[in-house]
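Every protein chain except one is present and positioned as in the full complex.
Each chain gets a letter, A, B, C, D and E, in the order it is written, and its residues are counted from 1.
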């Protein structure tokens, strides 16, 4: 099967990191097609960036009609509802996938993300999905998204500090890494803290495969109904 | 003061109807500047249309930096979070304003909107704002947005039917009209049913004046912090 | 238009401070009629005081039938439901108004109030209104209500301390001042902390004007139906 | 032990009916002292009546300082918070007691009450207590409170109709009778429908005995702290 | 009347402590029949122990068909739903009873229990019962259940520390002791902290008496319907 992995921002190194993570976990025969829209902001840090990424993101999805499933590789789940309305195949966001995975592995998880400005959007998603009840807290590290690309050890230390607080103060039993750029930290942090540290990219790709395998399609009744072209149905 | 009223879709007659309604209620000295983005879809019916309206909507806001407040004249509150991140003045959506007004006039309200496909987005907004607890039900009439522009009496009859169901079945004590195109029906339906039938356009404009009058500004700490320009802070 | 501003407690200096704040923000032509019931407790600090203020408060409302709107100037929103059942014009509480305003200016707010004993009543209101989801925490300063009348700088310092905790620990993006007696601190604290510090008195008066401007009335269907006089309908 | 049973309204026949029901269930040695405030409205039908009953109700409680527990015999739980602040012994409302009992006997209950105008207050109580999650629906019969005193068979028929709807449509497994005046219908309706039909008066009195038996007292820390007399602590 | 008090674990000293506490509070004429299943784990610390206790617990209930009410004396309310399906008399869990009692004595309570591993089960119960809204926090002391049997003063000190945190940080106005083995600490801790410290065993037994006194029965409609024997109804 073919899975379209769209990074909504325009930073190609982030797309590449996500695609590599995805390819490590897919089943034989699954092709991961990675896409980066040209005109988007270089990173998504808050509601304005989310909005500015939408046209490029949705254009990439339109450009790949043969995909068996779509994964949106930004932790804000940028444009997830609009993308679902566009296509009939399953569409998953990496934030959403990580929350669902954490809910099946622990009684309570916390999220560790980048900047404080991104926290309300993530919290709003959790409420929307219903999974806020499973989340102890969404914590920010004040690390800008693109700093994650530099591999600075202080960055990992800052993330580890928040994981420690989440375990001690939130009662977190699992940690969700709240940025696509943190994908490569999953294994090291899981080992260090002895609990599931979950990356949304791999979860989303694997769940997308699962939904394709069972023959599931996005509902076209209600909120995700195919858009009415101007001049047509109304 | 100057209030920018942006209709996110491209149908000028809807903008005009909203602007007229707004001008009837503002205080002397308030100027309502109405804007219609050129490239948007003609109506917003679901998540895809919401996403496609965002660039035009945000561009109109950027083009009017001297506004003392911004009102987004679509019941989905299209781009509300992104708009708040862009400016320091108050920004209100008409859906949001209607929900707040209804909460101060009744114990429970129901919403009567256009198509079923628009219901999940409105419900998601209610949950996000916290006001879902005050809403009995979001009801659709299956009237497309642009049909409202034609003044067909059958249209009003269909809306009245759902209002009746809302009163009888949902325990609704007030009704929120769930589309900017229904603005002109408020007075007639209020009189007919003997309870508040609330239009978001007038509420949003009047609340915007109120927030300007008390000197309130959009918070720039957290989710609505000023966007970081690429190459700057990160 | 004429707005009746009732201070439910019997401390005239509090009524005066609230009325002054109200008069600074109303539109030309709006008259603020301030009322203080004679027999009420001097301040409202907890559920018992709320109950003891009700007869005097409701009598003041009955005494002013020509008001176009009523504002209840106590942060507990004392008697709000009963007052709405009495009249057809809009009735607003200052607590409620501040919560609605804060919800339109920020993703999350915290409340800073006087005594711990007042916290559960405020929390119950937030749940009732549906806006508990938007509130990080209701914080008490252990400053009795009437101490606020003395202008002691230590008092402001104590309030500022809690605002700092709210920003750092609750993720608050705006602050609601939880007592009518804090009205005069709004501007100074907003400037000091660089985020909206919201006073309910001005918000309630301005929202009352807004609701009158749009022609809104309190619903008389359901919970706010006109009371049945003894010997009449039953 | 001595239990004070206060009927907040001034209809003595309702007090007597409640006291009789209470005396049937108490343990040997428990004295039920029934009180009816003189100046209250004859029945409580909505928020305004609730407010007007408070002074008389609280005066009756003050007049009976030797009570080991207090039961407020109105389904709105009129003045429950204020009464708890006044005394150190347990104070129970009959609405509250019925909800707690129903929660321990069934997975979900519905309430059948008198007039539609009383529904929002009952719903607000359920939310406040946390037990809204256990309630299918609060249903009104449009029977005024004092009609219940007349023993009209049509009245019971109307209540039975709503019980049937509650079982079929709400998934109710138990029914809470939503008025002190329905106390005498409990046994007949339980037998007729084959499920628990719960009356709050008997539950409240029996739970009050239980709390006294275990030595429980109302908390004086926080919301129910002893009121500060004017001129004292502040 | 006869109340069956089943301790789901196999530690007889815990059963005895609970039975003694129960017998101190019951009315004259009430017999407390205490039961300890032979094959259960010695203590219940988490979900696995809960499951392993069920057969023995339910067998003890089946062995005592003449009981007028059943109390399950483990704070996890082990097997509460299954026990209710088995019998027609009231069945109460001690966790549930303590939560209901605390809700009638305070605006907010916190729970102080044994091990962290037991916290999610208690939290899930609170959500299920609807009373999570009334609970500030479920706190663990890291004291294993059977250590409570040894009367070590350090144990009480550890519990007292968490009570102090609950009052200061959670806004707790009452404390629920989260283990049947803490029953004997109730009086001392109540006196020490000056607020209700609630033990579920005594509350459950007294509430069971109350429900029997009012003639209440477990609903047999819906979730607690009598089980269908294999080969019978299906």
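Things worth noting here:
We take it that contacts are C-beta pairs under 8 Å (C-beta built on N, C-alpha and C of every residue); 3 or more make two chains touch, one makes a residue touch a chain.
If you're wondering where the values come from, they're calculated on a predicted model, not measured in any experiment.
Across E:2, E:24 or E:147, the single residue that touches the chain missing here is E:147. Contact with the undisplayed chain is limited, among E:128, E:165 or E:192, to E:128. Considering the complete assembly, chain E touches the hidden chain via residues 41-43, 45-52, 54-55, 58, 79, 81-82, 84-86, 116-117, 119-121, 124, 127-128, 144-147, 222-225, 227-228, 230, 233-234. Where chain D meets the omitted chain, the residues involved are 107-108, 133, 171, 173.
In the full complex, chain A touches the hidden chain at residues 25-28, 90, 92, 96-97, 100-101, 103-108, 129-134, 167, 171, 173-174, 187, 194-196, 198-199, 202-203, 206-207, 209-211, 213-224.
Operating definition for what follows: only the chains that are shown with their structure count from here on.
Note on B-C: across the candidates C-E, B-D or D-E, the interface recurring with over half of the contact pairs conserved by residue number is D-E. Chain pair with the larger contact count among A-C and C-D is C-D, by C-beta pairs in contact. Distance from the chain A centre to the chain B centre is 30 Å, each centre being the mean of its Cα atoms.
Chain centres here are Cα averages; for chain A and chain E they lie 42 Å apart.
Residue positions of chain C with contacts to 2 or more other chains are 107-108, 116, 119-120, 124, 127, 133, 171, 173, 222-224.
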